[in-house]
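Quick notes on the structure that follows.
Shown here: the complex without one of its protein chains, the others still in place.
Going by the order they are written in, the chains are A, B and C; count residues from 1 in each one.
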Amino acid sequence: MIRAGIIGGSGYAGGELIRLLNAHPQVEIIFATSRAKMGEYIYQSHPNLRKQINLTFVSPEEISEVDVLFLATPHGQAQKEIEKYAALAGKIVDLSADFRLKDPAAYKKWYGEDHKAPEWLGKFVYGLPEIHREELKTATYASGVGCNATATNLALLPLVKAGLIDLQQNIFVEIKVGSSEGGAEGNPGSHHPERSNVIRTFSAYGHRHTAEVIQELGLVNATLTMTSVDLVRGALATAHAFVKPGVTPKELWKAYRALSNENPFIRVVKEQRGVYRVPEPKILAGSNYADISFDLDMDNHHVVTICAIDNLMKGAAGSAVQCMNLMFGLEETLGLEFSGLHPI
Amino acid sequence: MIRAGIIGGSGYAGGELIRLLNAHPQVEIIFATSRAKMGEYIYQSHPNLRKQINLTFVSPEEISEVDVLFLATPHGQAQKEIEKYAALAGKIVDLSADFRLKDPAAYKKWYGEDHKAPEWLGKFVYGLPEIHREELKTATYASGVGCNATATNLALLPLVKAGLIDLQQNIFVEIKVGSSEGGAEGNPGSHHPERSNVIRTFSAYGHRHTAEVIQELGLVNATLTMTSVDLVRGALATAHAFVKPGVTPKELWKAYRALSNENPFIRVVKEQRGVYRVPEPKILAGSNYADISFDLDMDNHHVVTICAIDNLMKGAAGSAVQCMNLMFGLEETLGLEFSGLHPI
Amino acid sequence: MIRAGIIGGSGYAGGELIRLLNAHPQVEIIFATSRAKMGEYIYQSHPNLRKQINLTFVSPEEISEVDVLFLATPHGQAQKEIEKYAALAGKIVDLSADFRLKDPAAYKKWYGEDHKAPEWLGKFVYGLPEIHREELKTATYASGVGCNATATNLALLPLVKAGLIDLQQNIFVEIKVGSSEGGAEGNPGSHHPERSNVIRTFSAYGHRHTAEVIQELGLVNATLTMTSVDLVRGALATAHAFVKPGVTPKELWKAYRALSNENPFIRVVKEQRGVYRVPEPKILAGSNYADISFDLDMDNHHVVTICAIDNLMKGAAGSAVQCMNLMFGLEETLGLEFSGLHPI
Partner (left out) sequence: MIRAGIIGGSGYAGGELIRLLNAHPQVEIIFATSRAKMGEYIYQSHPNLRKQINLTFVSPEEISEVDVLFLATPHGQAQKEIEKYAALAGKIVDLSADFRLKDPAAYKKWYGEDHKAPEWLGKFVYGLPEIHREELKTATYASGVGCNATATNLALLPLVKAGLIDLQQNIFVEIKVGSSEGGAEGNPGSHHPERSNVIRTFSAYGHRHTAEVIQELGLVNATLTMTSVDLVRGALATAHAFVKPGVTPKELWKAYRALSNENPFIRVVKEQRGVYRVPEPKILAGSNYADISFDLDMDNHHVVTICAIDNLMKGAAGSAVQCMNLMFGLEETLGLEFSGLHPI
């Protein structure tokens, strides 16, 4: 059994981690920390876990050695404590934004401040198995992934891998997200009467996750635009790009099917009939799947690619557990078999 | 023109008051106060009013004389300042719970503390025109109404007026409410990911609005049970009572139709076909209607009566404006003609 | 491996059955039928199952022998074909209403027509393990459970078992339900613009599931009132009953805890703090838990008991698989371990 600890277990990603690890056949949770909820039962914060796990949250100061440490702390904290954590755990999976970018200059550009542990940036493998599977198998440290970056990267990865995309042209990615993306702490805009029924474009350009798209796919012309909609879990990226002249739907099919064939959690959804013809996040709640698709307007070489994920799963805790599985030589899908629900 | 002032304009009921009074053909808003939003444009708090009203919120200390003062302050404040307010305004309509109950002992029982201005309790007319229309026409001071009390009172009023109810038996009232009832201030339970999709029975018995049902209808055996559902505006009361032996559906029809005939904002909804056969709050958003109905199980003398309202309108600001109309000798429906929307 | 067949796999309960059985470590799905979707991939109807199951729906005429047959057909069909099904399968679990009631007269009273196979009614065990666990262990045939009946029965079962309830008094059960309870076929009232945001009391009394409450708990004075709210999955029963004079909260705690201790899927939720203090269906989506609670108004001996379930799980497919586990001597919780999600 892999002995696991979780730093920052009372947030939403932390809660999903606890849920997944607690049900994982090869993992034993040794502790989960929460400064705010210290001493309280985990199931008081994550009521779905009542009768499933009987631990209480402990102080981050009381942690002990484990085989793997998951960091689900707010942005900026992991980089301050990384030496301490590395001394306690053979392997680390960080869900925050702290170790996603390789380049300290990029970090400063997008996050507005110097990185506190720049020498550690190179030690982390970016935690998206669909891009870094082989490196993750031997990795000691894996970073988290931005949920919006993940939806974007998986929507466009087939085009990039197959060299179909016209890199000179601009790429606009419209991402619609549910409210859980904002985290477990409320704010005036998350108050139910204000947040219900919204279509709220809260970031027109310049979203930090853009940095992960540039780093991982090299798409320097990509712009991410964020819109909140009335949903708790889920993110949908609709990306507008241009293919090179002469690219056919057949080539796109080949590229998208290839990604699906090579990756257990990637599905192509492109149906001619029925209600569910395109990727939709609603049926992915709780699942680690990323559903992808494309639509080619041949007259204009304009391709619309789509990716739907559960932002807390494939966009956070699910990818983190998938990384752990790879890092420990386990079956990649272990503990991540839940299919999602229909209807929901 | 009636010169009106609003104390406490940045909350939800205050915002509705401003919307209604601003569009009212016989009213001019002189000021609206907000300690928290002082100096800001009203439309920054109530964005629907952009381009409709150009006032900023003023401090409660800066107010001047007006013909009518509406108090939309949090519970407990109006009673502390009532002398001051009465000196400034010829008439007062208080939307809070401070002057609803006539009996200081009842106030203490339900609100847990002594009333600060018990001598004023008797000066206020309870602000539900369907019960106190004639008194309101000559009133100087009108209280607000509890939204849940109003849904309950209007569901049961026809039975009580017609003497059909068996007063010895218990009455259970199940009230389902939207999130705006909790007010404009957020809390952990109102955070969208936690408040969405809920069916949350947050008060099994002992709700304070029970006091208004007892006072207004004399139903000492009534229990109100509160359940939050996923909706912003609206409250539905489903009341379970017993009719006296021998009471027929015809008598109930007569009682419910009578209330509808006597009151411009009461409608009986009891259809045999179509989608909208029973009262539903969703189509009442923004309207001052109270839709009522009943269903009689003759085998058991058990009657289920229903009332749907918009908690911010008929349950708060709408009834307040209706009271003002009566108090100033205006047409009762003036400024309250909006029908609600379908679909919504 | 248990070889299983599903009759009627394209509806919502059928879809959940397929999801559960496909992931069940001791079951192999041999076929699932659907007259309407014959020849189509199951994942076209249940898109969450894409890449999880590759079967197509077959005609009900093409079915073969299996160890267990699940019937998820519309009401009234199973009773016509029961002889045929019994010839094909060693054991049968019927999810429809056809074999829930033991008494043909009760069936006629509540369903309005004579039962087509009354001699079979006695052969079925009512499929709620929390009441009939021991019989189910040796049963050949198990019935389904009504979702609303289940929420009601589990809310009141502790009171009944402990003999705390005053059986002379009326019991009012207010049940709030999501839209999946209406099944996969649309109607004018389920059209999204009409069904969204509703609080719609569609049945004041006389709901058919009342028959199951009377049969299983002997509560002849129970009335079920049904209200639709804006949610897809989930049902909450709030039951109003009276306890015998002198009954204390301590006795209620004991009764509710006992049910939880004896049953793996029963949880008592009665917290003094936090957001999730009472049972709520939203966190149960996909899980087989029934969360129960109570609140005692000692002044009136009035008790409010609450039960939250996922209507498609504990109220349908989940209980059916739980029955199968018992009937085949497996661990009762096998294949039903999913905890539900938070947030959702």
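FYI, a contact is a pair of C-beta atoms (placed from the backbone, for glycine too) under 8 Å apart; a residue touches a chain by one contact, two chains touch by 3 or more.
Bear in mind the structure is a predicted one, so any value in this text is a computation, not a measurement.
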Residue of B:Ala78, B:Ile283 or B:Leu336 touching the missing chain in the full complex: B:Ile283
Identified contact with the non-displayed chain, of A:Arg3, A:Lys51, A:Lys123 or A:Arg200: A:Arg200
Missing-partner contacts on chain C, residue numbers: 12, 178-180, 182, 184-188, 190-193, 195-197, 230, 232
Touch list for chain B against the chain that is not drawn: 12, 15, 19, 23, 44-52, 180, 184, 232-233, 260, 264, 267, 269, 271, 273-276, 280, 283-287, 289, 291, 337-344
On chain A, residues whose C-beta touches the chain left out of the figure: 170, 172, 174, 176, 188-189, 193-194, 196-202, 204-206, 223, 225, 227, 229-231, 234, 236, 238, 240, 274-275, 277-278, 280-282, 295, 297, 300, 302, 304, 306, 308, 343-344
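Rule of thumb we're sticking to: only the chains that are shown with their structure count from here on.
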Per-chain Cα centre nearest the global Cα centre, belonging to chain: C
Maximum inter-chain contact count - chain pair: B-C
Chain at maximum distance from chain B, centres defined as averaged CA atoms: A
Residue-number overlap at the chain A/chain B interface, same or different (half cut): same
Centre-of-Cα separation between chain C and chain A, whole angstrom: 35
Centre-of-Cα separation between chain C and chain B, whole angstrom: 38
Between chain B and chain A, distance of the C-alpha-averaged centres to the nearest whole Å: 46
Where chain A touches two or more other chains, by residue: 12, 180, 184, 232
